[in-house]
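Note that one protein chain is taken out, while the other chains of the complex remain in position.
Lettered A and B in written order, each chain numbered from 1.
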Amino acid sequence: MPVTGTRQAVPTVVTDDEFRKFCDFIYRRTGMSYGQAKRYFIDHRLLERVAQTESSSVQSYLALLRFDTTGRELETIVNALTVNETYFWREEHQFACLTRSILPDIVRRKRRGERVRVWSLPCSTGEEPYSIAVWLLEHWPDVDHWDIEILASDIDTRVLAAAREGVYDARSVQRLPKQVLGRYFQSLPDDRWRILDTLRGSIEFTRVNVADRNEMAAFRDIDVIFCRNMLIYFDDVSRREAAESMFACLRPGGYVCLGHSESMSRISSLFDVRRYEDAIVYQRPFT
Amino acid sequence: MTEDNVTPLRPGPAKRLLVIDDAALIRAYYRQTLEPMGFVVEEAFNGLEALEKALMAPFDLAIVDVNMPKMDGLSFVRKLRTTEEIACLPVLMTSTRDRDSDIAAARAAGVNLYLVKPVGEDDLRLFTSIMTGAEIP
Partner (left out) sequence: MPLVKPPAHQTGTVPPHPDRASVIAAIDSCDPAVRRAAAWAARVYADGVDIISHGLAVEKDPAVAEAMILNLVAIGGPKAAAVLAPLLRSQDATRRFAAAEALRDIGPDALPFFDVLIRDRDPQVRIMAAEVARGQLGGAAAQTLERLLSDEEHINVACAFIDVLAEIGSVETADVLRGYAARLPGSAYVRFTVDAALARLPKE
């Protein structure tokens, strides 16, 4: 029974044990792995949710999280924990590699009428999949000969909503050439930019947890996966699992592109390394 | 470690070595032994990482362990020999295994020289110099 006038003290510390339990829970659900180095960040986010859910203690919040069958609290806390940093034309040399080397190799093996399927996983607020779309339209001479599907997924439902919205600030678009900005974006007040509706409408955004094998099983016959700057937040075991899941999502001969500080060589031997003019990428073998 | 008796290489562009071993201490041993002679040493943790590095920049010699995770030394050499851009890279293999059959398997894979671990400093310097065409200390 709530008593008016008296407010329960809001918990302000997370014990070592609570920290461990919480990290372990998040790790098992998402693959994201945090050490003591991230303690301050985690404690802060955790206490914020404890206060917002009006839990009487960290313990009781953890219980709420564990027994919430709707999954809504998990979603909220995961949204709070993810690092969503991204921008247009990030590591554009990989997009150059896509149009100059990867796609020509892929379509050589395709019949007319078959689709080219590219998956941005994780897509965060959409800069990556929209960059891919714009890059293809700008730089792939064959673009009109093929039907191209661009899929985009992330675990964080907040960033997916933002991605569907497609509105970006100046920082996010600063690497885009002026003409490209003019051609594919509509200028909004306060130096913000909205991606054109035709592009917005052509990309399918879905919530996917890479660490969930069942959710990943819904994606098959992909030609190229961009998996950039996510595995750095995982530990060894979940990186291996993610690599294995992606392998199963790809067509034989399909490619994975990782972020610049990431390498498959310490994760998995499933893929062949390929050196192209613009980038090092990983290919699912044919047999 | 005394370094005064180390003969520097003859002048010219520094020879580049790719040292491939999963044990950090062994990579450090190679580095410490060979860097004072003027070699440039890059490290890789297993065969896959080595392939990546070899594809990104040219090397004069790979010094490869056999027993490594994800891609072992023999698989690395086989892959190397069938990868066009890097097929000619000379390989010195080091191994804890000393049976004739191990050595034959290494030769068949395309290894140029096989040494049984532990490789002493003098041998390491000598064979690295010979295989890179550097002046022999």
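The rule is short, and it goes like this: a residue touches a chain if its C-beta (ideal position, glycine included) is under 8 Å from a C-beta of that chain, and two chains touch if they have at least 3 such contacts.
Bear in mind the structure is a predicted one, so any value in this text is a computation, not a measurement.
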{"item": "Displayed chains contacted by the hidden chain, counting the whole assembly", "value": "A, B"}
{"item": "Absent-chain contact - pick from B:Val41, B:Ala54 or B:Met71", "value": "B:Met71"}
{"item": "Touching residue (missing chain; options A:Val159, A:Leu199, A:Leu258 or A:Ile280)", "value": "A:Leu199"}
{"item": "Full-complex contact with the absent chain, from B:Ala14, B:Ala28, B:Leu55 or B:Leu115", "value": "B:Ala28"}
{"item": "Residue of A:Val10, A:Ala161, A:Leu188 or A:Val237 touching the missing chain in the full complex", "value": "A:Val237"}
{"item": "Interface with the undisplayed chain - residues on chain B", "value": "1, 23-26, 28-29, 32-33, 66-75, 96-97, 117-121"}
{"item": "Interface with the undisplayed chain - residues on chain A", "value": "115, 117, 133, 136-137, 143-151, 198-199, 201-204, 206, 208, 213-215, 217-219, 236-237, 240-241, 244, 247-248, 268-270"}
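As a working rule, only the chains that are shown with their structure count from here on.
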{"item": "Centroid spacing, where centroids are CA-atom means, of chain A and chain B in whole angstrom", "value": "39"}
{"item": "Contact set on chain A toward chain B in their complex", "value": "263-266, 268-269, 273, 275, 280"}
{"item": "Touch list for chain B against partner chain A, complex", "value": "44-46, 48-49, 51-52, 55-56, 70-71, 85"}
